[in-house]
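Worksheet: the structure to be examined is printed underneath.
For this view, one protein chain was removed and the others were kept in their places.
Now for subunit A:
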Amino acid sequence: MKKSAQTTAKLLPLLAVLFFILLWDAGVRYYNTPAWILPSPGQVIKSVFTIHELLLMHTATTLLEAGLGLLLAMLLAVLIAVLMDSIYWLKQALYPLVIISQTIPLIVLTVLFVIWFGFGMLPKILVVILVCFFPILISLINGLESVDDDQIQLFRSMGAGRLAITKMVKIPAALPSFFSGLRISATYSIMGAIIGEWMGAEKGLGYFMTLAQKGYQVDQVLAAVLVICLLSLLIVKIVDLMEYIFIPWNRWQMKG
């Protein structure tokens, strides 16, 4: 009974996607839309296969930028969150800055990065860091703050210092919320790389899409979009797997 409910829950989104694709296909057939405006799903799939070598090459670049950016954002966020959590005035000083940093339009920064750092990988990685840093930092800070005060008092009464409390109590307690932040950042990471590439690049899916778009090859644009969706899903799944590995204590339910 419960099992079948779970399977249904997993099946429903697939059905929804299928329904949407069929609708799209029917629409394109009915209105006889030209392929340079909207190709049919079949044409998109077909072009994934015909240009797969090209796609693969550009994907490698984008994935590298996104992965590196996400990793660096994660390290930076962990470092700053731990510092902000342990030094009160630092948190007071930096928290507003972190919020303000999110109100700067990304597009403007992207253009500036290209002017400053050229068409290579660096500006893309910077965009990814900028996009991914914030969700991880905020969720990690919240996670570190969420620890029960009584828990900390108990450890103090047992003679634990700040370092021991951070290590034994705070960091493990913050892990679940760290991973929910990381999951959000993971979905943004590919998008960040694409935006960076869109503004000027020599390689990458974003660059490829600008080319295809200029040539009115909408099927190729959408083929790249499909790859981007799959990549984002892949990264999220990797984060899920990491969460499963690093938080073993949440795997089991209470008995009885």
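Worth pointing out:
One rule holds in what follows: a contact is a pair of C-beta atoms (placed from the backbone, for glycine too) under 8 Å apart; a residue touches a chain by one contact, two chains touch by 3 or more; residues count from 1.
Operating definition for what follows: contacts and distances are computed from a predicted model.
Looking at the choices "ABC transporter-like", "Xanthine dehydrogenase, molybdenum binding subunit", "Sarcosine oxidase subunit delta" or "Geranylgeranyl reductase", the name in the UniProt record of the chain not drawn here is "ABC transporter-like".
Annotation: of A:L122, A:A160, A:L211 or A:I238, A:A160 touches the absent chain (contact as defined above). The chain that is not drawn here is touched, among residues A:T8, A:T50, A:Q92 or A:Q151, by A:Q151. For subunit A, the residues touching the chain absent from view are 148, 150-151, 153-160, 164, 168-169, 172-173, 175, 247, 249-250, 252-256.
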